[in-house]
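Quick notes on the structure that follows.
Every protein chain but one is kept in place in this view of the complex.
Order as written gives the chain letters A and B; numbering starts at 1 within each chain.
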Amino acid sequence: MSNITFKLNHEEVSVELNPSMRLLDALRDHFHLTGPKEGCGEGECGACSVLVNGKLVNSCCFPLANVQGKEVLTIEGYSKTERYHVLVEAFAHEGGSQCGICTPGMLIAAESLLTKNNHPTDEEIRIGISGNLCRCTGYNAIIKAIQRAIKQGAGLW
Amino acid sequence: MVKHIIPANLKSALAYLSEGTFQIMAGGTDLMIQKRSTAGTLPHFERDILYLANLEELRYIQRKDGSVHIGSMTTLEEIIDHPDAPELLKEVIREMGSPAIRHAGTLGGNIGNASPAGDSLVALYLLDAQVLLSSAEGDRLLPIENVILGVRKTAMKPNELIHEIIISEAKFDQVKWVKVGGRQADAISKVSFAGAYRVSNHQVVDFRLAFGAISITVLRNRAIEKKYENHSVAEINEDLPEILKAYNALISPIDDQRSNKIYRREVALNIAKDFIEKMKE
Partner (left out) sequence: MKDLTRSTPKVDHEEKCSGKSVFVSDIHLEGMLFAKTVRSTVAKAKITGISLPVLPKGYTIVDHKDVIKENVVNMIFSDWPVFATDHVNYIGEPIMLIVGPDKKVLDDLVPQIKIDYELEKPEFGYFHSSIHKEYTKGDTKLAFFNSDRIIEETFETGYQEQAYIEPQGMIAYPEGPKKVTLIGSMQCPYYIKNAVMRTLGYSEDQVRVIQPSVGGAFGGKEEFPSTTACQLATAVVKIGRPIKMIFEREEDMLVTTKRHPSKITLRAAIDENHKIQAIKAHVSMDGGAYLGLSGVVLARAMIAVSASYTIPHLDVSGDVYTTNTVPTGAFRGFGAPQMIFAIEMFMHHIAKELHADPFTFRLAHLAKQGDLTSTGGVFRDPIIMKELIQKAAEISDYHKKVVAYRKPGSFKGVGMSWFFHGCGFTGDGESSHIKARVKLVKDEQDHVFVLIAAVDMGQGAKTSLKRIVAQTLDLPNEQVTFNNPDTDQILDSGPTVASRTTMIVGGLLQRAAESLKKAWIPGKKIEIIEKYQQPDYIRWNEATMKGDAYPAYSWGVNVVEVEVSPITYQVKVKGVWSVYDVGKAIDERMVLGQADGGITQGIAYGYLEVMRHEEGKIKQKNFTDYIIPTSVDVPVYQTVLYENPFPFGPNGAKGVGELTLVGGAPAVALAIEQAIGKKINKIPATPEFIMGLLKHE
């Protein structure tokens, strides 16, 4: 057990947990968040996506030790932003969410991409979400949604 | 009980390493998966763990004396973004894993993991990278091929950590990277290939080929390369069948759940052939 101190969804938190714990387990079992999900446990599907210092990571293979002093944002924190709402509207408009299990991860991945590059090409969007698997949509509706969000949310990213 | 140490700085990390035996954890993208257990339970670590990912002292890319020095904890994404990182390395990393993996994975972690399918290792072999291993007792500088000994086996001593990777800035006329994965993104290599050359006065003065995922370590054979130094592109192409035969004798691909040895062998040689055929005078 060690003390790990970090910011979670803009709040400073300090926990006495095993530092080798998967960040995903800390978020779901200790903080009772449901946004990040277990889809594969091996960093392939992206359902566990969160942002660490604004960057997309797979929380299922991220040790808690590595968030020491960092800022972690899950969909719960992200959903309070205007950018989130623009993305949600865009996803609704294009049909970017069907069963919804990959959706929080896709939104987090979109945020990570657009923060770094606010005018990505079609190819760059595809690469930006290439680590988030979706079995329902075939991806094109998600790409269109992100493209729409960029247009509708001009100036936000 | 497993101890967990998040050292405050490099000196402290080296001190811990000289006192005990540790599993070094970098970004976690390989180790956390290898050691994972049922969801909601802790991963199976037997040794004490030393977490290095947050050491800012090991995150840098600097040009010094004709070489690029990359700190071992520099993330893969940071390498892509840095203007001084070698172009080949960037090209390789762009096709590795996914954005999430690249944001957490490190070059030091890739070396420590010593996977036969490790893409970044192929680039490091081709670029004659050297690895600085540091301990409380001092430093050792080893060429990459002397650091990676086999599958998940390195030459690191228990009290050492990977400090930085040094790549001398070589000029090439052409550099080629081919990754053959199961799909277009987020794939483990079935076969990979890096090739580079430089022509001067119609002679090929630098000729390098490296193959990944077709042996237990990256395959690079300097004897074959040296044989064709100071030959023209046309001469090298005349000898193409011999060159391919020579590499064919060296590669030892396997059958596994991703592919088979016939495919890996054929494709590795196809790629090498294509590279050599497309060399320009």
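By definition in this document, a contact is a pair of C-beta atoms (placed from the backbone, for glycine too) under 8 Å apart; a residue touches a chain by one contact, two chains touch by 3 or more.
Here the structure is a predicted model, which is why all the values come from computation and not from measurement.
Enquirer: If the full complex is used, which shown chains touch the chain that is missing here?
Expert: A, B
Enquirer: Touching the absent chain in the whole complex: find that residue among A:33, A:73, A:114 or A:150.
Expert: A:33
Enquirer: So one chain is hidden, and I want to know which residue out of B:37, B:146 or B:252 touches that hidden chain in the complete assembly.
Expert: From the options B:37, B:146 or B:252, the contact with the absent chain belongs to B:37.
Enquirer: Just one of A:20, A:97 or A:112 touches the chain that is missing; which is it?
Expert: Of all options in A:20, A:97 or A:112, contact with the hidden chain holds for A:97.
Enquirer: If you put the missing chain back, which residues of chain B would it touch?
Expert: These residues of chain B touch the chain that is not shown: 37-42, 178, 180, 182-188, 191, 257-260, 262-263, 266-267, 270-271, 274.
Enquirer: By the contact criterion defined above, which parts of chain A meet the unshown chain? Give residue numbers in ascending order.
Expert: 33-42, 44-45, 47, 74-76, 79, 84, 87-88, 91-92, 94-95, 97-104, 107, 122, 125-127, 129-143
Going forward, only the chains that are shown with their structure count from here on.
Enquirer: In the complex formed with chain B, which residues of chain A make contact?
Expert: 2, 18-22, 24-25, 28-29, 38, 41-44, 46, 49, 52, 55-58, 60-63, 65-66, 68-69, 109, 112-113, 126-128, 130-132
Enquirer: Along chain B, where are the residues that touch chain A in the complex?
Expert: That would be residues 2, 4, 6, 25, 27-29, 32-33, 36, 39-43, 45, 49, 51, 53-54, 77, 97-101, 103-104, 185-186 of chain B.
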